[in-house]
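Accompanying notes for the structure given below.
One chain of protein is taken out of this complex; the other chains stay put.
Chain naming follows the written order as A, B and C, and within any one chain the residues start at number 1.
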């Protein structure tokens, strides 16, 4: 549909991080999950993203996650690794570690916690990019970072070769469309959407691919959706997306009187993967709580309805 | 694609309110604009929406706008009228006036200015609906109202016959998709998107129609886009939308160092309509400023590029 | 403590608007309330503020409120009247009406609902001030208006004679202190705090007076607090404020699972006034709900503890 040649495209799920009952990394489950995703047809793996519980893992745990995913991927698809820390030097430290351990690309956000500024965001991405010899993708997630990356800034960073792409979880469709329309200028720049419930719409609007948290649970579905869209078969893409959008209601299973949105979302993905037999537990990191029995049954019902159990 | 039979669908632009150089309603220009829109193929008219400068018009001016639009429409298409006030009694007062003057439906938001609550929003819509004998549409526009209408609330109000539809300007795609998926349950409930730059994507995702501010400037384009989507010709729909999304950059013409986003947006629509010869001035209400000469030239360049001049 | 000569000072409660059981203005109760406030030692009355339910009253009701308060005040203290509408022309219309009906000053906010801009806020206040031949006070209430008035802007509008004062409900102490420190430059400019729980602290920091919603319930207490602070007796001021701050917990009486903060606050003031025998009902405007029996008992307990029943 366009002469784009993005550095990354297709379905690149943000891999969840399975934990043992005592809260440590469950290596075996993570290996099984990577195998499941590869078998499901994903075109990349995003380690240590929001769905990967990155913000909850200590540096040592993060290192272990990278090692397992890189090892299990075995070079079949690129492994993008999140280096998501409040400020520049801390991002660089994590990005260098990821590079050393075999990452194929680094994903980072604008600075957070401390109040920041467009000029600092600019300096941040440029400094990280020159410090780390890997493609760098910007992660635009205002709900966590509390600032939105500006379209013009992203485009100029792309044109200068600082950014190889963006994972957009901003919910700002108009900005996204502007990025897509300017794509002809920077054909290698990868536009990836993080909104798993509207991937068909984003692909119609010019996305190169998706980073669907729900893709952990149903990689085959996202692979079919992506293939249909690429073939211009939008009716099929929409039908597949409608099924996945219904499945996405698993994130509503948890009682939000006692769970954060993060715990509800992550917890439902892990619960679904446990129910599908891919990972061993539904444990999430403190201070989140796991889904309880009743909530687990709700997830199970959704899986059955979606044809996954 | 679904057995929906929505009460409103297609292209329903929020009609801008042309002003004379001394800031009064320009009746002749408004009549010409309505004629232009009808000729362009719109399926409804939304008077006194955000693009209609509703928040800037006194009650007397609002009455005049309704009279002109209802008169000029002449029953060819339904006229939806905004009754947008901070609280229930004030909305009812305006809605009754609109009904008396010939409106076919009322559009209103959740309460604003004073802090509100989901239970108050519920009571608000129910009270307005029972007071006014016209179909009622909810206007979901968090950027103005500072609260988001909940999907479940909208669906239950729809199921109870309180709401005939929603104009979604929330930018929350996931909520919108949830509304669309639940559409089979309430086939008359109209899902209208207010995001003019991504109408193709929203139609793919299940919208029944659009309320595009930019539709004032290029109603023919939106009509073609809508027709293509209805025919399942998504390639054509996307191409048309891409052209319109580029045209939408007219809202970036104004220097935001001295203009609000509202002034930039409204001002560019009025300027474009003036340049196209539909309305006489680019005047906007105080405290906004109109676009200046340089900004006007930027708008002109966009119109030329879009094939509209 | 400073050579200030502010246009307004002391205790200027935002007068609540008593309603009959069928939701209309309760004239007798409002007259009694004004008498109670004057007897309590207030130095001014603020009609149609947030506590006055301004956002919930139709223009006709607002007119009636002004008439009753101006009449009952009988020139003993100045009557400030809120003209709080989304944009300039609508504010002017209401301000002119208030002036005609005997207001001594007008209080207005920055534009709201539509997105605005510092330059528009500037034009807004200047345009209103030149249209209305009464002192104009700015009402800084970001929780309703969703923008904060800038210190430098307020100071320059004060210096130019556009603004006679500000009612600060912003919760931004640092800005408030900056305004107070710059006070020597504009001795007539009145700095009034809207935060009834910390009036002692604000007076210590340079406020000229207060606009306490809770002052409806206990005007005598606020008058004592104000007098002690003026006399430099901060120990007494603090003790009085501590009592009033505890009394302010009546705003927590309502169950926020079913009431907005506005309904909880307004509702508790009205309930307390009903229990004290000043007004007849605790009715609030739709879509708010009144306090229920249990909540009313909680308010009663607070009044007893505060020595008011």
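We adopt the following convention: a residue touches a chain if its C-beta (ideal position, glycine included) is under 8 Å from a C-beta of that chain, and two chains touch if they have at least 3 such contacts.
These figures come from a predicted structure and were not determined experimentally.
Put simply, the missing chain touches A, C once the whole complex is considered.
Listed residues C:173, C:280 or C:297: the one in touch with the omitted chain is C:173. Here one chain is not drawn; of C:24, C:185 or C:242, the residue touching it is C:242. Listed here are the chain C residues that touch the chain not shown: 1, 171-174, 177-178, 181, 195, 197-198, 200-202, 204-205, 232, 234-235, 238, 241-242, 245-246, 248-249. Contact between chain A and the unshown chain involves residues 23, 50, 55-59, 61, 84, 86-90, 93, 111-117, 119-124, 127, 143-146, 256, 258-263, 285-289.
Here is the rule we go by: only the chains that are shown with their structure count from here on.
The chains that touch both chain A and chain B are none; no such chain exists. Chain centres here are Cα means. That of chain B falls 36 Å from that of chain C. Note on chain placement: the centre of chain A and the centre of chain C lie 49 Å apart, centres being C-alpha means.
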